[in-house]
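Only a single protein chain was left out; the remaining protein chains are all shown in position.
Naming follows writing order (A and B), and every chain is counted from residue 1.
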Amino acid sequence: MHHLTALVTLLAIALYFYTSINVSRSRVATGVKAPAMSGHPDFERAFRIQMNTLEWMPIFLPSLWLFAIYFSDAIAAAIGAVWIIGRIVYFIGYSKEAAKRGPGFAIQAMASLALWIGALGAVAWRLAH
Amino acid sequence: MHHLTALVTLLAIALYFYTSINVSRSRVATGVKAPAMSGHPDFERAFRIQMNTLEWMPIFLPSLWLFAIYFSDAIAAAIGAVWIIGRIVYFIGYSKEAAKRGPGFAIQAMASLALWIGALGAVAWRLAH
Partner (left out) sequence: MHHLTALVTLLAIALYFYTSINVSRSRVATGVKAPAMSGHPDFERAFRIQMNTLEWMPIFLPSLWLFAIYFSDAIAAAIGAVWIIGRIVYFIGYSKEAAKRGPGFAIQAMASLALWIGALGAVAWRLAH
């Protein structure tokens, strides 16, 4: 079983869910009514934070789980925790202004890359042995 | 094995796929040509129905499966069926007008929350024992 990876998965979902809540809040604060997705820079940034987090979920979650299954539950969960931290830094930075989205983005991208490379290496090793 | 959860997963995918088909149909009906994603309120609502369903897939599917694996296949599938019903209600309501998207959204959000909380509780229990 991969209890730690399961826990990190649920926490990552909670963070992602919070980015959606933030879009709804921003809709109210800026007066951009559904189904419009633009019209105020604050709302557009809140929406992009959610969208970018969504865009990375199919990179992060499968890489996390293949890493956990093929390599190590504890290490997968530790790198997954770094991904969550990077996403929080991204959220806070991008909420202030678009130019401040870089550092958090880089942290979560490196964590995702580490999971993907580790999983690929472990899968390739198994296929070769 | 988790046959019922697998079945609900495939049905949820079918519903989600139908929301994309509906966007293509709406493109033809409203004359909004790709790659434009706005220009007619009917098209924008059809697009938002698909997008919102997409946005919830990474919340729903991992929560559903962790609930099924850590707790119960049958209960996970039953709550997953409620999620699908909520999504159908949301689809029908939001297709009529943006103000009617609330009830279906609430049903699927509560189903997702039940799966997430159940999975978190079961994972936390295993980690503690």
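The definition used in the following text is that a residue touches a chain if its C-beta (ideal position, glycine included) is under 8 Å from a C-beta of that chain, and two chains touch if they have at least 3 such contacts.
All values derive from a computational prediction rather than experimental measurement.
Asks: Looking beyond the chains shown, say which of A:L15, A:A34, A:A78 or A:L120 touches the absent one.
Replies: For the chain that is not drawn, the touching residue is A:L120.
Asks: Specify the residue from the set B:I13, B:V28 or B:I117 that touches the hidden chain.
Replies: Considering the complete complex, B:I13 is the one touching the chain left out.
Asks: Provide the residue numbers of chain B that touch the chain removed from this figure.
Replies: On the side of chain B, residues 1, 3-4, 6-7, 9-10, 13-14, 16-17, 20, 33-37, 50, 54, 57-58, 61 touch the unshown chain.
Asks: Which chain A residues would touch the chain omitted from the figure, given the whole complex?
Replies: 38, 41, 44-45, 47-48, 54-55, 58-59, 62-63, 66, 69-70, 98, 101, 116, 119-120, 123-124, 126-127
Here is the rule we use: only the chains that are shown with their structure count from here on.
Asks: Find the geometric centre of each of chain A and chain B from their Cα atoms only, then give the gap between the two centres in Å, rounded to an integer.
Replies: Those two chain centres are 19 Å apart.
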